[in-house]
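Everything below concerns the one structure shown next.
Certain chains of the assembly are absent from this excerpt, and the rest are unmoved.
Per-chain residue numbering starts at 1, and chain names A, B and C are given in the order in which the chains are listed.
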Amino acid sequence: KKSRQTVNTDHDEVLLIEANLDDQSGESLGFAMDQLIDAGAFDVFFTPIYMKKNRPACKLSVLCAPEERDTFVNLLLKHTSTIGVRYQVMQRSIMQRQFKKVETKFGTIRVKVARRDGVVKQTAEYDDCACAARTHGVSLAAVEQEVRRQLSDSLNQN
Amino acid sequence: KKSRQTVNTDHDEVLLIEANLDDQSGESLGFAMDQLIDAGAFDVFFTPIYMKKNRPACKLSVLCAPEERDTFVNLLLKHTSTIGVRYQVMQRSIMQRQFKKVETKFGTIRVKVARRDGVVKQTAEYDDCACAARTHGVSLAAVEQEVRRQLSDSLNQN
Amino acid sequence: KKSRQTVNTDHDEVLLIEANLDDQSGESLGFAMDQLIDAGAFDVFFTPIYMKKNRPACKLSVLCAPEERDTFVNLLLKHTSTIGVRYQVMQRSIMQRQFKKVETKFGTIRVKVARRDGVVKQTAEYDDCACAARTHGVSLAAVEQEVRRQLSDSLNQN
């Protein structure tokens, strides 16, 4: 999965594809999002918009690798009612990323460590935390707090 | 039209009917709004909501007279995909309303005068202003500004 | 699952529980929605709101059976950051529901048949359609169209 890979660069490009959808149900838009995520989009998101003729509608946005344009344009045309999509390339500034594992009383949790110009961010992986929370019958916040405590302790011992 | 009638009370009740819609297009929701407005609803509005399974959806709200509940419940069931609507009665505090006419260089414009406890609001009727703006090729703001100027002048002359 | 049961009444009551959330991430709100759905809420939805101090926030709404109030109030307090929830009972007008099965070239699909005062709505079950679409590599719309075609044919033969 792309979001779990090491990243060693601090700059790249990303393609933003968009379509306005006023003749498709929310139900089938949820299905379309799943297909786009499964196909490896970096990100897929909906924005509520208001269109002519009093239509509450939805803008679908996909962020993907520029070289995968055809794949995602075709998926959009297949899974949505639109007959046209627009797109553009955007620049990105990104933090470098590595992964480590933290042992907690709720099990092992992966932590993403992002760095850039002295800024360091440590983020527990959502899927691991959610799984641990479900298994142990606690809230997601309880798991995340435990991970932060372990990270803070290991910091103090060095 | 209800919004153009004189109102002499400062308190009444209103029925709020709502439905969450995730399996209907924005296009047909716009059509439903038109039907509900034509049937005499006080107000009809959409709120963007997010439902389970990643569905960008829409809450449809109707404000109507409590005694017209059956009419609007049936219209909602006819013109939307929902199989159930929820409703409740709410209290309302309202300003008393009268109407007057103002002559401007863009033609006659109706003005709603609302009063309550010393607060006075004068509002030019949108439909008149929009019609005048279209006819004279000016912006809506230009017409509204002209109406306010006339109202202010007539105030100064008294 | 509640949404797949036969319903023979045309009126009932529902409890609406709400909380405004400005100090919890979207990530953990998604987790909370899953917990609430799993616990048998009729519906769970988010509404984007804007709060004081420039905070883009989220209103969480839960619709459940009035007699399950304690269960859902406790789940909200457990899985969200709120320290208070508000609620009210609303009336509902609902369509009576039955289920039938339709054979299509994409497999068997359940169809919900809702009736009230002469209005009849037939809706293919989302989960069945989504599963069939994934299995056969087609769009959700293709499956739904096939179901409608079968329903229309069976109508013509009677």
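Structural remarks
FYI, a contact is a pair of C-beta atoms (placed from the backbone, for glycine too) under 8 Å apart; a residue touches a chain by one contact, two chains touch by 3 or more.
In this text the structure is predicted, and so the values were computed from the model without any measurement.
A single sequence accounts for all chains of the complex, and while 3 copies are shown, the assembly in the file contains 6.
Convention: only the chains that are shown with their structure count from here on.
Of all chains, A has its CA centroid at the greatest distance from the CA centroid of chain B. Think of the whole protein's Cα atoms as having one middle point; the chain whose own Cα middle lies nearest to it is C.
Counting every residue number used by either copy at the chain A-chain C contact, over half are found in both chains. One simple way to say how far apart two chains are is to compare their mean CA positions; for chain B and chain C this gives 30 Å. Centre-to-centre separation of chain A and chain B, using mean CA positions: 40 Å. If you average the CA atoms of chain A and of chain C, the two centres end up 24 Å from each other. Counting partners per residue, chain C has 48, 126 as the residues that reach two or more other chains. Across the complex, chain B meets chain C through its residues 20, 23, 47-53, 57, 59, 73-74, 77-78, 81, 83-88. Within the complex, the chain C residues that touch chain B are 14, 16, 33, 37, 43-48, 61, 63, 88, 90-95, 97, 112, 114, 116-117, 119, 121, 123, 126. Across the complex, chain B is touched by residues 21-27, 29-30, 33-34, 46, 48, 50-51, 53-58, 81 of chain A.
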